[in-house]
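Of the protein chains in this complex, one is absent; all others appear in place.
Here the chain labels run A and B in written order, and each chain numbers its own residues starting at 1.
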Amino acid sequence: MATHSTFKSLRLDGVGRDFGTMNALKDLSLEIKRGEFIALLGPSGCGKSTALNCIAGLLPTTRGSIFLDDRRIDTLPTEDRGFGMVFQSYALFPHMTVRANIGFGLKMQGVPKTEAEPRIDRAIKTVRLESQAHKLPGQLSGGQQQRVAIARAIAVDPPLVLMDEPLSNLDAKLRLEMRQEIRRIHQSLGCITIYVTHDQDEALSLADRIVVLRDGMIRQVGTPEDLYARPAHLDVAEFMGFRNRITGRVLSRDGTSVQLSVGGTTMDGVLQETAPGDTAVAAIRPDDMVPVASDAHGIDATVEAIEYRGRDFFGQARSSTGDELFFRSETRVVPGETLRLGAEPARVLVYAGE
Amino acid sequence: MSTAVLDTPSAAPATPATMRSVGSRLWIIAVWTTMIFFIVNLFGIIAAVVTSSFATRWLRSWLPQGWTTKWYFSAWAEFQLTEVLVVTFQIVGAVVLLSGLIGVPAAYALARREFPGKKALMLLFLLPLLVPPVTFGIPLATVLYQSGLGGTMWGVILANLVPTVPFVILVMIPFIEQIDPRVEAAARVFGAGTLRMFVHVLLPLLMPGILAALLLVLVRTIAMFELTFLTAGPTSQTLVVALYYAVFAAGVRAVQSIDAMAVVYMVTTLIWLVIALRFVNPTQMVTRAKRPSH
Partner (left out) sequence: MTGHALPLRSRLAAKGLDGVTLMAVPAAIFLIALFIYPFGYGLWLSFKPKDGGWFLANYVKFFSDPFLYDTIYTTLALAFPVTIVNLLFAVPVAFRVRLMKHQRLLTTILVLPITLGTVLVAEGMLNYFGPQGWFIRTLVSTGLFSPGQIKLVNNYWGVFISLVITGFPFTFLLTLSYVSGIDPALEQAAATLGARSAARFRHIFLPLLMPGLAITFCLSFVQAYSVLPSAVLLGAPAGPTRVISIAAYQAAFEQYDRPMASAIAMIMGFVQFAVVVAALSLRNLFYRGPAAGAKG
């Protein structure tokens, strides 16, 4: 088998996959450079796992092609691609010791024992499992099993490591810990990592670039900073934590600044799409939505619930137009109280209305 | 793409992977051909019985010379099928009822409690299903004959209960285990006594499992040959034993008449099988435990 140590990039070219008449994945095109950590992010059913399985060869593609540099790989069976994969359920071989699990890939590649042993040792060391090497997977904790799964995937020195929601079976504390581990391991390897998740925090903290998928299509590709600050679509914005959506009528427009009329009041924001219609939707994070003076620009709302969060209060309110709003407040407000809620215009993202 | 990957024809199929090689295609074809050959012959066997039962005369030819239903009337009279059927359903009914009454509470105890000796008890309930009926049937028949129950209907019922009680227990244990014990605790908190809790809370929840288990018992008891054969007397024969004696004494009666009786037996079994399959998965007929469905 050829070594992949000198490869430069992975290219997906119009990759698609149908299940019967359903398009699970439409026209996925993407170029990934060596060393990049890519997160495929989206809600369940968005096609992210389908995309991963197509790259791994576990699902045949219906359309398109996949290249590793100039070598076409989508026609190869899984076992000839030489990628590492970490499964959601870990899929450790229960009848083999940790060491045998990690060495399985090398054994299948026919790597001689004298060469395989030090590589297995290195992989075990990378995931810090030296003391567990002779146990069976069933004797390990969830976090340790996770490490074995990663070590098994990286032991063969793959050009590409695929991870399918690897942290979803761990508890919150362990998840944070493993996140750092995964980032560290990725940096020490210098391969491509493609990481599937539905958790935007995970994607934001791990990835160099995030690919947001929805209904089998790419909605946005960008750095975590890009996505966090400037979601390209309303649905991406919602996914990135812009929980407040306020529909209004466009009053005026100057460059990217827009003024919306919402009910009887006015809101200022930044336009994200080039051509808004008459109506537009403003998206605001709860943390940016705060009570403002009653003559300031904003929207009137009645407080429905309030909870104390330590440093400040987190509230839920109903606007005069009937929208449900989430906001932050530094002082205690009481349910039933009427407030004007507003936000910095730069924090109000305006998208074309539906 | 340089070379096609040639799979060795092992028993492992290709993963849902991209390409199938010639080798694995041949392998798949071989597996299906064998399977179809098996099924064709199986249906051939069943069809031969049905065809023969409607045949006027069927010798040295592919199909009978003519068709008739008269064998059913003669079989009904010759083999006294009314009596046999009545006896069969009395025995089967009693076996179903008693194995439910004895088995379900035991399954409940085993599913809900940990106690010393539980493993030994489980072994006791497993053995009658692992030891084949002929092996324990002969000593069992000896004991039943010594106690005067041999040859009677109660003897047959008791003998048939030996594998069906454990069967009900083993089918019901996983079913009871998946019911949240807090439901019962809640019922007790609201003041329901053991009996009322059982009748109003547990029984409705367990009903689907009990129904499935008892239907399987029913089908198995109709078809249970060995135990009934070893313990039945002339007046306590079930249909399958009567059929055995008829086939054994072939030559005494017309083949078509025996086949007509075989069809009656087949129809009786299949009606219940069809009903049972509405509630259970066919694999449960042999594996006894519910497995997670995919």
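Here is the rule we go by: a residue touches a chain if its C-beta (ideal position, glycine included) is under 8 Å from a C-beta of that chain, and two chains touch if they have at least 3 such contacts.
Because the structure is predicted, anything quoted here is derived from the model rather than measured.
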{"item": "Selected from B:L26, B:A77, B:L97 or B:V134 as touching the chain missing from the view", "value": "B:V134"}
{"item": "Among A:F7, A:F67, A:F104 or A:F326, the residue in touch with the chain that has been omitted", "value": "A:F104"}
{"item": "Which residue of B:L158, B:V171 or B:L214 touches the chain not shown here", "value": "B:L158"}
{"item": "Hidden partner interface residues of subunit B, rising order", "value": "5, 7-8, 10-17, 24, 27-28, 31-32, 34-35, 38-39, 41-42, 44-46, 48-49, 52, 59-60, 62, 102-103, 105-106, 108-110, 112-116, 118, 121, 124-125, 127-128, 130-136, 138-143, 158-159, 161-162, 165-166, 169, 194, 219, 223-226, 229-230, 240, 243-244, 247-248, 250, 255, 258-259, 262, 265-266, 269-270, 273, 277, 281-283, 285-287, 291, 294"}
{"item": "On subunit A, residues whose C-beta touches the chain left out of the figure", "value": "1, 56-58, 77-85, 87-95, 104-105, 108-109, 136-138, 140, 142, 145, 152-153, 156, 162, 169"}
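As a convention for this text, only the chains that are shown with their structure count from here on.
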{"item": "Approximate Å spacing (C-alpha centroids) for the pair subunit A, subunit B", "value": "52"}
